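Here you go, one structure.
Heads up, one of the protein chains got dropped from this complex, but the rest are sitting where they should.
Going by the order they are written in, the chains are A, B, C, D and E; count residues from 1 in each one.
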């Protein structure tokens, strides 16, 4: 009986080198994908985040929520229109988008983490006008309406909360200089927040295992390899923008971007606290 | 020409005694009523709040939003049911309630204040599990569903933000010990927040001039008079719960409760910074 | 009746952009001239300063007091002698000078501000040996006695007091390395204090409207224009040294020097908090 | 393969409730017994301590080292004399005692912890005159020489180091008011340090499983039960003084004393981070 | 040659116990008497004060200056009038008094200390409205004019300066609630300042050796003895008010009052740093 418990203690200690390495480190985690609809996984995710906080890291969560937005638009009898994969966002769509992201998903993530013993605080880019944002310019000048990009992030509020023991949870909604609400891509926002905070680590929780090549997971890529991959035809359409965000982050202060499957049990802990990791890690080496 | 400007300077200086008196004071303001739908008034309210912050006070805003909830329920084809003036709140109603309060109205107030030059941050009672709340017990044990009352407020998060220059804006949504979302009366929440913060001043922005007697405004009431009024038949049905909240707050740390008409231009400044005030002030004298 | 009060509130809010812009700014104000003998104006000046402090600025007052020195010399049967507009200062004159400046005028200004609700503290350049000073060298090597110039200002004491909520009031008396008391030009001292503090704003309260050209007030000058004016014959004898001090300050950290008529009611507030200003503003543009 | 790693993550999370409960808690650990001579166990102990520090606790180590003292006395041709289990300590014995405790064992523990990634600092009761100590008074007034008891502990130094991220390691040597070095019982010292620090938890690492009754381990005792046991004949001679120290600590601020077998692998982690624990826990309940 | 220097080092070390005992202690010193006119003694006094500051004490200086006031009144052709030893102070006398105390003597003491290497800052009771003061009530209701007593001292400013390394030098001038300048007894003020600061030590520098009995110095008195002496006929008229101030201070937080001859070389150091002391020490024992 002792032996079983001793083995548990040994596993705790296996995590020690990682705990030491990441002590005091800020880690931005993009929460998203089908993880959001798997009740059990949500609880695991929350517990993982609380553990990170208690062992001395500063996790910051960013989320979007496209599917839920579509579901509520449908409920309200409004048809979703997409151009090049981007939701055309008229005023009414924006109203619904914000209610879903900031009023529903955000609160849900906050409550999950608090239920797991953390002290999460929900934010959006509107709070303290944290994001400088502007309407996105599409290549063919298509009018997408209130779809925006973050031009910079004022991280003062995040740092105040993080240093005081809170876990910031940020929805991907912002506001333009002249007060127009904007919906933004959460992967983009996560990269911008990581750069603003000078974080060394950025984690994307997705629905896929990571970046694949011929049906095999690529466990690691350096900056040069990732750049090459971006320009190759083998990269999937869905992964391309995520890879672009990753390279943007790595071009700045971020040392490692992890693209992992959020629906794997305890995906975050596995990636950070075990030797092998579970998805694709892209490093800033060779940039 | 000089003279006109000199007169302006004199008015600035008339405010000095009030600025001094309230310097460093925390003031909880319940934002609500038809003020919420008057565009011009909203901007005035926001400017007033920013001025309070800049001259050294710590304003904290609390809001509800019953009408807007009803409007969205209707849009979604859901019928609002009321018992004793309280909205019966099933799970779906709660979902809509939270989306409207935390995802729409809260962001709107935050953005208004930020547009006016402040740094507002939106919160709900769920953030950092700020409110301890439980299901409301009705007199006749009617099941109202997810309607709650605040039992206590952990003001750590509000103070962290307030001391760091931010203006907290709080929606009246909370969560029970076992994780059930609860809709709460915003007047109640404002009183609880004021008590938690040890605030000396609580302001209710309403749709009426103040407390009336025979069509005349009662400019001032002490604790004893207000208690007597509460038990008299002359008090209107709508004012009664507000008066109860006021007395609850005055029984604690609050020295003055102001019940004023939010749709008066610059109602907050008038009440705080001019000698006469515009609504009813209830003091803790005689308690 | 409401309307009148509402108009007052609007005027308060007109000041908001200025309050925001100057929040946390250090402003050095040279107090002087006939303002010193107008009882009502003194009280206005004091109230203005207290308001500046309460809305978040850090006013620092510098004063001289030539006329009052002359009055006391006369009382003591001592004849004032001037060379090139500078008072020849023997030991006895210096003794009287210091008694008048540090023992009379300084205390008066301190008490005025405290009476208006501020917390002023009187200082001279001798306190904590704040000023490094030396005997002034005149062009023709005329011996002026204990007349000095400030070579540098150690602003530690001013900052300690200012940060702790006090308003420093500084008389233009200093001491040389070898312990000789020196009387200094207060305009000079104000510029040196502003430079030492890295202040962005320096205000000279004078007896004239500002810098005049052909009987008209020049409302604004940039650095180049002011330099040119200094070398032109049109500049009045009295304004020349003040213009020299201004340019000295603008050559350093100061962005704006205001030369205004101190006997205008609420001159300081008018200049800082209204759009037009009342005197001449010289900016560092074009330097 | 995933599954194995996922199981590891789950074990990490099993520790979360304990990590939360003990976050910021000071824990005094008496290191001793045969643990000191088992190389592999020493490394485990050190790793355990470092983990405690990294997950937010403040471990403080106290040690003695009787066997090693005897070994060095023998090497130096000096015979150890014991009276009632206490080493008679003449000046030469004290000299050796201190060299062994503070110059050998202490450094060894410090280096072990540092090798495991912590930042340990070695101390004795002489440093900053941390211990107030005096010669022990024996019942029959036998002269034991330089054997002492701690009368109080000035914990300022321990707190300075602990708050700054260091792990204090303290040898059980002290000094009397008049400067005489004193050897003290390390169990005693551990209790005194725990009381001085207001610690809630005190752990004795011993060579036995815990407190036994009829060859069975007693897993838990409350204060009343432990007091009764102390006065019963069943308590072993070796456990009696340890039980006395425990009760002394529990009579003060300490809530739990753990008597556990230090030679069990990862004894400290098992006791603190698993539900069952491995030795005897005495609680302050029922005192 | 060595030996002489070694003897000097020994003397330095003789002071060590006193330095330790008084480390961090606040000491209020009333500077006054004929000391003020002995150039050499002044320099010694200043050097003594700087030494106190550098070895870790917080000296605070209080001074009056009656003789110098009289001298200037005479110069201005104004006759001094005394009633019961108190100067009748009309408006003009007050004006001169303040100029002499705050504008002359205060600056002189400040400069002396700064010349000796300290960082002194001159204050009066008007600064930051430090003294609450009111017109003195005489026994026979004689109108003494602007003669006042301190009712309380707000020591915030003194502490801010003292903690920041400055040496406060305070003249005995104050201001009433309604803004009237008041001249106060400096012995009184020194006691009030000591009580406000919670000082343990108060030193009166006088022109006499201390309290005498039959031409012999009384080296020490406890509270009871001093009280008895106050009521006995042997106490001299000049010493009586000083003894009253002493007892007032001792009735509060002050442990020791020293009445010493300021014109003895290095009187302050002798009293504080040598075993015997030079004047009369009154202790709070027996109160």
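We adopt the following convention: a contact is a pair of C-beta atoms (placed from the backbone, for glycine too) under 8 Å apart; a residue touches a chain by one contact, two chains touch by 3 or more.
Not measured: the values here are computed from a predicted model.
**Student:** Given that one chain is not shown, what are the shown chains it touches?
**Tutor:** D, E
**Student:** Which of these, D:123, D:226 or D:257, touches the one chain of the complex that we don't see?
**Tutor:** D:123
**Student:** Would you indicate which residue among E:16, E:91 or E:224 is in contact with the undisplayed chain?
**Tutor:** E:16
**Student:** May I ask which residue of E:76, E:220, E:251 or E:270 touches the chain that does not appear here?
**Tutor:** For the chain that is not drawn, the touching residue is E:270.
**Student:** Please output the residues of chain E touching the missing chain, sorted low to high.
**Tutor:** These residues touch the chain not displayed: 2, 5-6, 8-17, 19-20, 23, 47-48, 50-51, 54-56, 117, 264-266, 269-270, 273-274, 276, 278.
**Student:** For the chain that got dropped from the picture, name the residues of chain D it touches.
**Tutor:** So the residues of chain D touching the missing chain come out as 75-76, 95, 98-104, 106-107, 110-111, 114-115, 119-124, 126-129, 157, 160-161, 164, 166, 173, 175, 179, 181.
FYI, only the chains that are shown with their structure count from here on.
**Student:** If you fit chain B onto chain C using the CA atoms, what's the rotation angle, as a multiple of 5 degrees?
**Tutor:** 180
**Student:** Approximately how many whole Å separate the CA-defined centres of chain A and chain D?
**Tutor:** Roughly 45 Å, centre to centre.
**Student:** Per the centroid of Cα atoms for each chain, what is the distance between chain A and chain B, given in Å?
**Tutor:** About 35 Å separates the centre of chain A from that of chain B.
**Student:** Among the residues of chain E, pick out those that touch two or more other chains and give their numbers.
**Tutor:** none
**Student:** Work through the pairs of chains, note which ones touch, and then classify the graph as line, ring, star, complete or other.
**Tutor:** line
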